[in-house]
Structure formats: structure tokens, C-alpha cells
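Structure provided below as C-alpha cells; questions to follow.
Not every chain of the complex is shown here; the ones you see sit where they belong.
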Amino acid sequence: MTVSRPSGRAHDQLRNITIERHYTRHAEGSVLIACGDTRVLCTASVEERLPPWLRGKGEGWVTAEYGMLPRATATRTQREATRGSQGGRTMEIQRLIGRSLRACVDRQALGERVITLDCDVLQADGGTRTAAITGAYVALVDAVNVLLKRENLRRNPIIGAVAAISVGVYQGMPVLDLDYAEDANCDTDMNVVMNDGGGLIEVQGTAEGHAFRRHEMDAMLDLAEKGIGELIRLQREALESN
Amino acid sequence: MTVSRPSGRAHDQLRNITIERHYTRHAEGSVLIACGDTRVLCTASVEERLPPWLRGKGEGWVTAEYGMLPRATATRTQREATRGSQGGRTMEIQRLIGRSLRACVDRQALGERVITLDCDVLQADGGTRTAAITGAYVALVDAVNVLLKRENLRRNPIIGAVAAISVGVYQGMPVLDLDYAEDANCDTDMNVVMNDGGGLIEVQGTAEGHAFRRHEMDAMLDLAEKGIGELIRLQREALESN
Amino acid sequence: MTVSRPSGRAHDQLRNITIERHYTRHAEGSVLIACGDTRVLCTASVEERLPPWLRGKGEGWVTAEYGMLPRATATRTQREATRGSQGGRTMEIQRLIGRSLRACVDRQALGERVITLDCDVLQADGGTRTAAITGAYVALVDAVNVLLKRENLRRNPIIGAVAAISVGVYQGMPVLDLDYAEDANCDTDMNVVMNDGGGLIEVQGTAEGHAFRRHEMDAMLDLAEKGIGELIRLQREALESN
Amino acid sequence: MTVSRPSGRAHDQLRNITIERHYTRHAEGSVLIACGDTRVLCTASVEERLPPWLRGKGEGWVTAEYGMLPRATATRTQREATRGSQGGRTMEIQRLIGRSLRACVDRQALGERVITLDCDVLQADGGTRTAAITGAYVALVDAVNVLLKRENLRRNPIIGAVAAISVGVYQGMPVLDLDYAEDANCDTDMNVVMNDGGGLIEVQGTAEGHAFRRHEMDAMLDLAEKGIGELIRLQREALESN
């Protein structure tokens, strides 16, 4: 197949990814991740408190909240704070981010505290939720390192790396890392979350146009595996840099 | 593998499924679906109106809302109407139901009207969202048949059947149609929506315990395909009965 | 007077009433009551907690919540959970149900716990609030019996039976148990709640068309007394059946 | 019976009632009614608009809203505007006021406009809802007179007077016009709304302690009839004064 992508990328090519740590100064972890034109600010905040339903169990919690600045998008979207509630899409995404990050944390080792991952989209061009997961992992590690440095933890609760990418079928061709132009016109859109052991953490595939077949699903999963491998390498490089 | 399921079912065995049409009398389609002890009332309501963002486009809309009666569950859950908003889980589920059902409708053939699928869980024992999709399809067909009988439609907008089932990895073994006892203790939980052509419409897999591997995913998809085949046969029988 | 009712019933004739216990399995009490085409699911949930304002007083609480499934009615009504709050009619009704059921409970004998009566209308054809009260009483007794069996109570807190019915003036004639066709066209609508000792617990009469006179009120109360007598007998039969 | 009332009033004696018109200057009708220590400001506002569901029917609407200033009561109650919604008691009361006042208006004669009766309790000592109805009637007549003077109406839409009072059984004795000390300790509390033709518009009786009997109900209705007769006379005097 020789379908050309709007961006001119190869079918298995990620956009330019940059991961900037310590982007803001208050949070224990603060990462600006850029996937092409998508830019998400991910902060990890440590709080020495527990949600009521977890008290007395000797373990911690990792949760996420997601937001978009009103003009992160091509036309202005209403601010959820003025609307009075988070929309269904927001809730769905922040639940996904939270589950994904909890998958790489030993909550007993974390102890009785909460880490909240706030993922705020400054600029959107497709793939904001997978960028959020990939960036939030780096912020989470930075926050845990702060706790380790403060000697608040006996052992490191991070039990693996987690990253995420979208894949899809665009004009009949499986492609990696959809940007907005592809996302708005693809037949199938799938978000995949994996760990650094090659295990699957979340798979969410949706037929936008017509239903997809098992062989397409297989091709998409192969692409996701390749892309996530690269992302985990980029996370590691970012964490190893000063 | 010889793991025994709490219910004593074989690993590829559905629970007892019954589909009762015309369960209530006002809705154009009204179906009570029981999957073992899970019971969901699915009504399809036709309204001759359009959401604002769809006006003037010559097509219709299919949407879904999901609810649980407060004591559908083992302990009472707060009523969302008194809480003041729908929770994240509810929103996630009703968005899934809506997308799934839209996948079997030609919205231009439907014309400028809305069909709302209300899926209300009377009793929960795992798999409420997939039961809702499977039941809502039957209610939707009944509602469309009312419109056809009233000669409100030129051609049938239903372009295929849709059904859904959950699959999972329970104590290391891929199993079909998780009940609550399995769902609460499984490693992986996956909801699969397919059409009668064998195409995939939604795949939502979540690692509850540890990450799952590609071969497990394949085994789960095989089970789902088998189960959905049976469900589509049951839908057809229900629709063909008086 | 020889006005004919839309249903063909005599002026002092109830609709067919059925009371089905153990309709769902999780709640301590679960009753489906049908009054003609009106069907209400009433569950009684026991919770070992107290509202803050009752702590330390050595007594319990009985409360009620009321809801209608969106398509219980001839045209779809908006779900209160998406609307963001319960409407005035819902609040008025659930307050009435709660007060009525508290009138048959010795709250000190109940001990420091809450019983919540959830009354959800599956299908509406007039008289949903009175059906809810009549059904909720049976669910409440079942829940109390569960507590007695568990030896959580020293003595039975139920101090009497409670049932309710609507009466009205339809085309000049006092009639018993209005269905929707009558309710929408009557001059006066009155809901009456009584106990098995013939005492009045609530009387709520409203002039829909023109004001009503004392002799009409008397005639309506006579009809209500007769109807409630029959309902209390039906409650007793249901509770005595296996 | 020789039970003494806390206030020393005879069993059939109203509290001091004053009706002050033109209490505030902006509203078309503005009345401060005092029933003993209960003081309610009732304003009638005319708006040349219609609720959506009434458009094109050639008739108007009369509606009511009820509120309590936070410190109208012995201890401060939370402001409903900060709480984020009106409570059940408020909704129940304002629905009652609205229905009662609509009973004295010919809505076709009113024409396509809305009159809103805002009843705000400045000081509460029992009987606020009945005081609100009695005062709102005077405000409504004043507002209609403004419309008549402006020649906005062809004929007077007021078809009768409406007033309301509470009655109850206090220490076994039927009494008229309960103040807070009696209301908090009575066995039965009943609110009665009547017109100047002696017709009943609303009857809402509640057994607070134990159930009430038909003869008690009759005695209460007799008292209410007497009290409402006096109130209607006081309304007339107020309206006839300058």
C-alpha cells in the first residue's frame, strides 16, 4: 500500500516527540510533552492524605485529572469550570490515564499518600490522551524520586515503565500515531497502553467508519508495539538527562 | 487448563440469556435482557427532533443513556439524580453504548430524528454494559419497525446486527462472559462489540491485575467471537418470535 | 350518577393490583407492585449508618427516593441524573413516601440504622405515588424481617400497615383509583394515605379544574377508605404467601 | 376541652394579621403580610414573556417562588443560593403557592404574559406557606390592577379571592392558625386553601404524631373555613384602602 499521510510521515513513523522535565517549579514532577503539535503539561503532585475509602489499608493511590485549555483547539471549547462539570470525554480520558499509571505502581510501596497526575492540554493536534500517559509517567517518576530523596519511601514503588500511542486505519492502511487530520478521517482509531515488558495494559479500539477485522487489529497492535518501544526509550533518555 | 469457574460454567459458555420484547408499553422498543442474574431494561424512544449541532444535515442521531437503580447492586449506590451528576463510569458506559449502536445504523436513512436508547440496570451481576448493547439492539430494531410501519422511513436504516460480550483472563484462563464473582477477581477484563459480519466495532481491554500478552488477547477475541455469534442468533430468534 | 369511566370500571373499583415480592435479589426487601398499567419497583435497603443530625439519639431513620425511568411515560422525560437535579414533583413525592412510611415505624425499636425505600417507576399510568407507598410498605416489612431473622432487632419496629390510593372527582362523579386518562381530565385529585386502624396519615387534595365542596371531599374520603381496606388486605396476603 | 395554647389564643382565634401594600416600590404588586411574628414579603412581577411550553396557546401563566432569608429562623439556615439548589421543602411550598394562585385566575383573560409571585420570608414563626398564599393574592390583584390601568387587559382575569390557613390538632384539641411553638409539637398539621365561594382548592393534612380520624379532620376543616373567611375579609379591606 502506498497511501500518503497528510503529514508525509511513513506509516510506522512517530511524530517528533520532546519531553521537557521541570517545566513548572511547584510540582514534584512537571513535564511538558510535545508529540508534533500536541502539547500536554503533566504534573505529579504528592499529597500526604488518602481518599476515605482507602484509609487504614496501608496503601496509596495514584489518580489523574485531564483538562484542555479552552483554546487548545481549532475553535474555542467552553471551559468545563464555567459549564459546571466535566464532560463525558474528559472523564473517560482521565479514568484511562489513572488506570494506566496505577499499572506501573506498587501501591503498598507507595505508602499512605496520593499522587495526582494533572494532564492539561495546552495545544491539541490529536493523540492528547496517549501523550498525557507517556508524559505523566515521567512526571510520576520525578515525583517518586523526590520522595525517595526525602527518605519518605522504603523502596521504589515504580515497577515498570508505561507509555501509550494511538494507531489507526487511515484510508485502508494501518498507521502509527494519528494526528488530528488523520484522526478526523480514519476508519478505526485505537489507543494502546503498554509497559516496558511488552505487556498490554489497555487496548481501546473504536470503529469510526466501518468495522475492523482481526488482521487489521493485529497490524495496529504491531505498530503500537513498535511505537511504544521508541517512546519508552525516549522516556528513559529524558529521565537520565540532568 | 482445568480452572473451575465460580458458576461451574465451561470457559466458553455464556450464562442463560433471555430477551423479552415489549416489556413496557410506552416505548417504541422495550426489551428486558437477562444475562444470568444481570437484568437490563432497554427502551428505544423515537423523537422527531434533532440536537442543535445536527440541524440541516439531513441525517438522524442515535444516542444512549445508562443508569443503575440504587439497589441493583449488592450494597446501595447513591442515586445519580440526588448526587447531581452522572459519574465517570456511567458516562463512559453510555458513550460506549451509543457508539456501538450508531455502528449499525445508516443515519441518512434514519432521517432527521433521534432515537434514544435508555439502558437501566434493574439487577447487576457483571456484564451490564455488554448486556445493555445486546438488548438495546433489539429495542432499536423494534423502534425502527414502528417507524417503517408508520411509513415514516423510505428504507430500513439498520445495516447490520450488533452484540457485545465481556471476556477475561480468570486465574490464568481465558473465559467468556464474566459474572460479578469473576469480574471482581480477574486479571484482565475485555469488552468486545461486534457486528453480524464478524467485524469488530469496539474492543476495550483493561489489565486489572498484571499486563496481558498478545496470545491472551487472541484467545479472548476468539471467545468473544464465539459468544457474540450466539448472541446474534438469540437476538434474531427474539425478533422473529411474535 | 351514571358517568362511565374510560376503563369501564365501577366508580368504587380498584384496578387490578398485583404485589410481587423478591423481584430483585440484592435488596433486603424488593417488591414490584402493579396497579393496572402502573408498575413501580420498590426496594428497601438497610444501611448500618445514620444521617449526621440523628447521631447519638438512639433511633433510626426511614427515608424514600422516587424516580421514573425516562420512558416510563408516553413521551420520553429527561433523566434527572443528566438534568443535574431532581425536579420539584420528584421531591414532593419522595417526601410524601418517606413521611407515610415513617408513620408505621417505631424508630427507637429500629435502632441506629437507615432504611431507604427506593421507588422507581418502570411504567406509569397514573397513581404512581400511591402505588409506591403501598408497595414500599411490603418491601419495608420484608427488610425488617431480614433484620429480625439476623437478630439485629430486639422487637419488631413495624407498628401498623400503611397503604395509599388516589381518589378524584371525574365528570362530577367521585371515583376511586384514577388512571392516567382520568387523572388528566378530572376536576379534583386527592391522594390519601391511611393505616390499618382506619387512621388518616396524609390527605393531599388539589382542585385541578374548579374548587371542590365538603360533601365531595367526604365522598372521596369514603371511597379512599374502602380502597385502602382492600389494599391492606392484598398487602397482608402477599406477605403471608411464601 | 380546655387545653391552653402557648400564645393564650382561643382555639379558633387567628393571630394578629396585617397586610401592608406597596411595601417595596419596583414590583407591580408588593405586600408585606404579618401573621403574628411570621412576616412574608410577597411581590408580583409581570413579565411580557411566556414559558416555552405555553407559546401560541393564547393564555398566560402564574407561578411562584419561595425563599427564606438565612436568619428568618431561630438558627441560621444555609442560603439555598450557596447550597446550589432549592431544597425539597422549598419546592413543595412554591408549587403549592403557584397552584393555589392559578386557581383564582382565568389564564386566557390574563393573555400571553407571566406573573411571578415571589414570597420571601423575612421572619418565620410557623405558617409561612399559608401567609405567603394569603399575601400573594393581594399582590396579584395589585399587579392585575396595574395591567388594567395600562389597558393591557380586556377583562379582569381574577375570578375569585384565595386565602390559606393552617389548622392542627394540638394536645388533642383542633386549633386554628398554628404558630411555631404549636407546629413543632402538634399531632396533626393541615394546610387549607379556599376561595371566597367557600370552595376547597388545596387540603394538605399530615399526621405528625399519630394518625388522625375523620371527625378531627371535619373539625379542622370547620376551623379553616372560619379562619379563611376572616382572611378574605382582611384582604378585601386592604385592597379597598387607599
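Couple of notes before you dig in:
Going by the order they are written in, the chains are A, B, C and D; count residues from 1 in each one.
Just so we're on the same page, contacts are C-beta pairs under 8 Å (C-beta built on N, C-alpha and C of every residue); 3 or more make two chains touch, one makes a residue touch a chain.
Source: prediction; values computed, not measured.
Shown chains number 4; the total number of identical copies in the complete complex of this file is 6.
Simple rule for what comes next: only the chains that are shown with their structure count from here on.
Counted as hops between touching chains, the shortest connection from subunit B to subunit D is 2. More than half of the contact pairs at A-B come back, by residue number, in C-D, the repeat among B-C or C-D. Each chain gets a centre from the mean of its Cα atoms; the one farthest from the centre of subunit C is A. Measuring from the averaged C-alpha position of subunit A to that of subunit D gives a distance of 59 Å. With centres defined as mean CA coordinates, subunit D is found 28 Å away from subunit C. Shown for subunit A are the residues in touch with two or more other chains, namely 85.
Under the stated contact rule, the graph of chain-to-chain touches is a line, running from one end chain to the other without closing.
Listed by label, the pairs of touching chains are A-B, B-C, C-D.
Taken together, the subunit C residues at the contact with subunit B in this complex read 24-27, 30, 37, 39, 41, 43, 45, 47, 65, 67, 69-76, 79-86, 90, 116, 118, 120, 122-124. Considering their complex, residues 85, 87-89, 91-92, 94-95, 99, 103, 190, 194-195, 197-207, 210-214, 217, 221 of subunit C touch subunit D.
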